[in-house]
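The next block holds one structure in the form of structure tokens; read it before the comments.
All protein chains but one are shown in place.
For reference, chains read A and B in written order, and residue numbers begin at 1 within each chain.
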């Protein structure tokens, strides 16, 4: 029977395992191996082992450093706007007396649209003679270059990203709000807690694990910024919207410098994994506490 | 050779120190209705699942219809099974559920139809034919599960606590129905239950298990009247047999509260000279209070005060403190007593059992 189970198990798991091996395990190993070489895909025979040279070089590479800084800038703008925006929207919609359903759909619509669609649409909106500049002109504001200017392009794309993404986290927060036991608010009402106290002492603590989750996923999402600048600005002007993943992608598939691209990929992956671990540690702790509360309630 | 033969069957789970089922030897004849009973965790379900082939047999040999089946796949063992939680296919109608096995046997459609119609008819499921399991009551689901088992015409039925999820009334009516089905179909049936009433009322023979070991195998009345040990005596029968810590010396029984009785010659002979600390067992209905029995055993009268009564209608259970424990007598409905009444009673001399304090062996059944 044991033998039968092994055969059946591998028959069921096998197809996935083969594909996982070719398209996840192998690429991960190759990425790691390539990162220590000067592998040039168009001339693989000339590959040498270069040790940590790539790792030292990418941090001396002005373009990589710039793309890294750009990505950090994206993160700094997007993360607070999107997280706080989503939380505020969810709280407001949760309290709103009417039209809840409409609001949920309205703020979720941009999530539905693809990155390419949104980018194309906003190129039109941001265009020098576009609708946004026309509207601004009504308030006496001069035409802005937006994505055609090295100092405005990055914030413009960031604003668009927040617009597109905020609805997703809003739905997550709404789900979290609905999961809060209404008895908690009733109990607080009995204890004469004001609305603000209820928010501070019940809503926020109950949502805390979710906040950590949203914060980290939005951060990781922002670090992965690629398609928007790719479609809208091609990373420009003057590489002002060039991001880490864009750099990995171009170095690897346009310039064929797999060694260098792999090194960047490893650095990036380590970064993302660290963020995920931080999230797991933070939410695990909260979960324990939550169970504690549940137990206390049961008693 | 018997239809089913267990030869030193053992089951040990990996990482366990003990056998869950230990050295089971048993022969089951064709068309027999065998019930496995015992408290939960006694290994009865595991034994059934080894017969079905869902659990690996880790020791011994199992023969069904003359063939060794240790390594045989469940589907090839020629069995049908009714599961505790019915295990119906949730997305199929009653009709499809019952016919599924036949369809997989590649039977022609009209034959499937005929068999399914037959099962639906005898189980009274006609009006539920096109319903799915989630729209059926517990009893109806149980019938579908039975239907699924009977259509396949297998020679061996396995039933794993099939009535445990039904309410009391339905359980009684399903009991008769299953017995009837067994009489009509004549398939060998192995029935696992923790409920001794089910076993007593339905089975030709009962297998009582405890901690993986068979305690006794026999016809219901055999187990009731002649339990081989204290466990069997206590497990079979309701209310439970009364047990008293006693001392036996020179043909007399000394209870811990100072009461004593003289044993009959027959009983002294059965004890074959054994004496000392023992456990005396006697069933509630063998504690008598009527005038006739009181007269016959006039030197062994005992007295107690009724502390509680259970009026069942046809008979009454009277509870009283005696021999350092709480005892119960089952008396006819004409012998009315109330709490606080002082009563005289006698133990039927031939109906007493004496058990070893350590091993629980019934000395009176040793011959």
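To be clear about the criterion, a contact is a pair of C-beta atoms (placed from the backbone, for glycine too) under 8 Å apart; a residue touches a chain by one contact, two chains touch by 3 or more.
We adopt the following convention: contacts and distances are computed from a predicted model.
Chemist: Which choice in "Sodium:solute symporter family protein", "Carbohydrate ABC transporter permease", "Biotin-dependent carboxyltransferase family protein" or "Multicomponent K+:H+ antiporter subunit G" gives the name that UniProt lists for the one chain left out?
Modeler: The record for the missing subunit names the protein "Carbohydrate ABC transporter permease".
Chemist: Which residue among A:36, A:103 or A:242 touches the omitted chain?
Modeler: A:103
Chemist: In the whole complex, not just what's shown, which of A:117, A:204 or A:281 touches the removed chain?
Modeler: Checking the options A:117, A:204 or A:281, the one contacting the hidden chain is A:117.
Chemist: Out of B:3, B:63 or B:83, which residue would touch the omitted chain in the full complex?
Modeler: Per the contact definition at the top, the residue touching the missing chain is B:83.
Chemist: What residue numbers in chain B mark contact with the hidden partner chain?
Modeler: 52, 54, 73-75, 79-81, 83-85, 87-91, 100-101, 104-105, 148, 152
Chemist: Give me the chain A residues in contact with the hidden chain, please.
Modeler: Counting over the whole complex, chain A touches the hidden chain at residues 2, 5-6, 8-10, 12-13, 15-17, 19-20, 22-24, 26-28, 30-31, 41, 92-93, 95-99, 102-103, 106-107, 109-110, 112-117, 120-122, 124-125, 129-131, 134, 137-138, 163, 168, 171-176, 179, 195, 209-210, 212-214, 220, 224, 226-227, 230-231, 245, 248-249, 252-253, 258, 261-262, 265-266, 268-269, 272-273, 276, 279, 283, 286-287.
Heads up, the rule we're going with is that only the chains that are shown with their structure count from here on.
Chemist: Any idea how many Å lie between the Cα centroids of chain A and chain B?
Modeler: Distance between chain centres: 63 Å.
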